[in-house]
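One protein chain is absent from this view; the other protein chains keep their places.
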Amino acid sequence: MSENIGSSIHDLACRLWPINRSITGAGVRETLNVLKELLPKLEVHEVPSGTAVFDWTVPNEWNVKEAWIESADGQRIVDFKNHNLHLVGYSTPVDTIISLEELQTHLYSLPDQPTAIPYITSYYSPRWGFCLSHQERLKLKSGQYHVHIDSTLEAGSLTYGELIIPGESKEEVFLSTYVCHPSMANNELSGPCVTTYLAKWINELPKRHYTYRIIFIPETIGSITYLSKNLNHLKQNVIAGFNITCIGDNRDYSFLPSRSGDTLSDRVALHVLKYHAKDFKSYSFLDRGSDERQYCSPGVDLPVATVMRSKYAEYPEYHTSLDDLTLITPEGLEGGFTVLQKAIETIENNCIPKVTVLGEPQLGKRGLYPTLSTKETHAKVRTMMDMIAYSDGTISMLEIAEIIKKPMTEMIPIYRALYDCGLLIDVKEKL
Amino acid sequence: MSENIGSSIHDLACRLWPINRSITGAGVRETLNVLKELLPKLEVHEVPSGTAVFDWTVPNEWNVKEAWIESADGQRIVDFKNHNLHLVGYSTPVDTIISLEELQTHLYSLPDQPTAIPYITSYYSPRWGFCLSHQERLKLKSGQYHVHIDSTLEAGSLTYGELIIPGESKEEVFLSTYVCHPSMANNELSGPCVTTYLAKWINELPKRHYTYRIIFIPETIGSITYLSKNLNHLKQNVIAGFNITCIGDNRDYSFLPSRSGDTLSDRVALHVLKYHAKDFKSYSFLDRGSDERQYCSPGVDLPVATVMRSKYAEYPEYHTSLDDLTLITPEGLEGGFTVLQKAIETIENNCIPKVTVLGEPQLGKRGLYPTLSTKETHAKVRTMMDMIAYSDGTISMLEIAEIIKKPMTEMIPIYRALYDCGLLIDVKEKL
Partner (left out) sequence: MSENIGSSIHDLACRLWPINRSITGAGVRETLNVLKELLPKLEVHEVPSGTAVFDWTVPNEWNVKEAWIESADGQRIVDFKNHNLHLVGYSTPVDTIISLEELQTHLYSLPDQPTAIPYITSYYSPRWGFCLSHQERLKLKSGQYHVHIDSTLEAGSLTYGELIIPGESKEEVFLSTYVCHPSMANNELSGPCVTTYLAKWINELPKRHYTYRIIFIPETIGSITYLSKNLNHLKQNVIAGFNITCIGDNRDYSFLPSRSGDTLSDRVALHVLKYHAKDFKSYSFLDRGSDERQYCSPGVDLPVATVMRSKYAEYPEYHTSLDDLTLITPEGLEGGFTVLQKAIETIENNCIPKVTVLGEPQLGKRGLYPTLSTKETHAKVRTMMDMIAYSDGTISMLEIAEIIKKPMTEMIPIYRALYDCGLLIDVKEKL
């Protein structure tokens, strides 16, 4: 799978790139329709504007036809058609001629990153504005400018996608990613694109212990909305979950824990990263900034951790036009995909093993141990004996992995061999 | 308050300096009478000699009229009138003429600190003696000396002061300091003087949640006596306490924990010192040496910690005449006062906050959050959001402060704003 998966994910990101996503509107629907081609069972939900969701209200739906600024000589200085980021998110409609001086109060640029268009939104306070590179802004000459934003902010709905892939158990693994950022690659397109291919892989597994709940939502208002509709079910059934974002560049791996920091998700993510990514960066929940803010809030308390490549708000291209399709790479996306895949494999195989005999079993008579005793023991035999030594039916295989300092990926086939010859049972199966 | 408070405390120390305090006697009463001028509600208690107090007995009361040594030519070699430390504490009366050789067995000096008069006592074994600087001692010539101590050791009482400042709650904060050391400044006068001004400040607070119990006692026998009379009440009501000593010099800050090391007092003291005194020195309970020995003894187990400037027994002037009024400074005293003041503010405000909404609250609609989303979040907003994120009703504000790495002093006004708009409640209020 290795070489193809990264390219496939990158291709999907390229296809979704031009769509103008926001927390509501046609762009979200169009994006979900593309994903539905790969995930036919993805269900699209609409929540009407004005719906009360916890402390919030679903806002009006925002759609844009066109938006531009023209100079007095009729030249288009800034045009939304050229880059989605040119328009401040949720800009109200306007059509007026104003002086440069007044226009400046509606412009946003980054003096420290003069070639970058910043990403600015104003969801909950009516406002209009344009974003442009600082070098373009400096070229503006005094005079009158025609400003035109043909947008609508009307009662409509908030749109999100939900995919349930059933398993043997009603217990769920929860994956959440967001689809509300226009034309940014690592933050956000890497998230829904990797998640889509993870969902495909999960769906094709011959056997799943857990049920998988996978959602594509707008950030913040979307997770709040989803929680407000599903909180009890999630609290009762979700045993682990990941917020999937910033998972496609080729640099660091990063880990951001849940609030408690010691959920199964946290332990699984740290275990996988330790073996897959030697030098990953470990953040604190104080560094949070995405939907873990909702999933881990008091009273919600879901076991949701985040594995990333370069963390949001930590890389220079973040929330600018520089976070483009060259920042994410097939290798970067594949690396992120693989870590999450291994995390899911770890969760699926995290039994509570218990040895069925007292004392060490005689592995030799089962062909599992060399018959000649010399000075050395082979590494695999050692791992097997260490697994047995800690399989007391009180701790999970992941906890044993941490104690014996071996990756779960190495232990899973050994567990199966010992299970098959009856030396280990899974206490969880009896619960 | 800042400039005046240090000077006021230093002035009080100067006034108390000449009084000859010991574990009993007129000097303690005179000292408490001075404090009563500042704390009119201070009550003076007398416990008769011979009273059994735990494993101890209140000793006879000691008073001194005069004490001196005269050489054969009638010259006063050593005179108690010149320095209280010249006389060994609890010296029995004597009037005799003896040789230098015999006199030497009653003299105490410090060869390593030749200009210092040492502080020596013999409370529980009858003995007389004089202390002098080693350089004066070396000048003594052989011959006969007239030794005269006009002291009394008679049934009387042990004297201590007690001030109760009531609050809304019957739960108490306990402050203890000692008044039994003659003419030493950091150890001891800084203690009762800072405590007096703390008591004044507490008394003038517009609102107190806790009741304050503040005592001025002789060390060891005084705390044992006080405990033997009040143990059950203290164990039932005291939620935090501090032993106040060595709090006036201008050098280090020091922390000495309670025996368990994890009481509210310990955590408050460490929190305040971390922000107020960057490089404070942290001692072990094994380094104890003052009344925490009694307050933290098995079966007593009060939550009493100690915050100091230079710790007793650790600075060179300790228990000598060099611990004088130049060693304590207005700045040093004010620093000690401020740390204890902040500790009390921390205790008073240590609620158990709980957020009243699920998910993050929409701070924007309450004017608590910028309406425009950009790359940066302001520090104060971040502190507010972190406070909310951990306000799950199971941990105190102090615990949250440690998690989010902010001082309580910064969090208290934010808590009040969130409390006022109904986003946070205090779970403690409902208990």
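As written, the chains take the letters A and B, and residue 1 is the first residue of each chain.
The criterion applied here is as follows: contacts are C-beta pairs under 8 Å (C-beta built on N, C-alpha and C of every residue); 3 or more make two chains touch, one makes a residue touch a chain.
Note that the coordinates shown come from a computational prediction; the quantities given were computed from them, not determined experimentally.
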- Which of B:C14, B:A72, B:L138 or B:A313 touches the chain that is not shown? B:A313
- Message: One chain is left out of this view; which of B:S122, B:N237 or B:N250 touches it in the full complex?
- Response: B:S122
- Positions on subunit A contacted by the hidden chain, ascending: 354-355, 357-362, 364-365, 371-375, 386, 389-393, 403-405
- Note on the structure: Where subunit B meets the chain that is not shown, the residues are 53-56, 108, 118, 120-125, 127, 220, 223-224, 227-228, 231, 259, 285-286, 288, 293-294, 296-301, 313, 318-319
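Everything that follows uses one rule, which is that only the chains that are shown with their structure count from here on.
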- Item | Centre-to-centre distance between subunit B and subunit A (centres being mean Cα positions), rounded to whole Å | 55
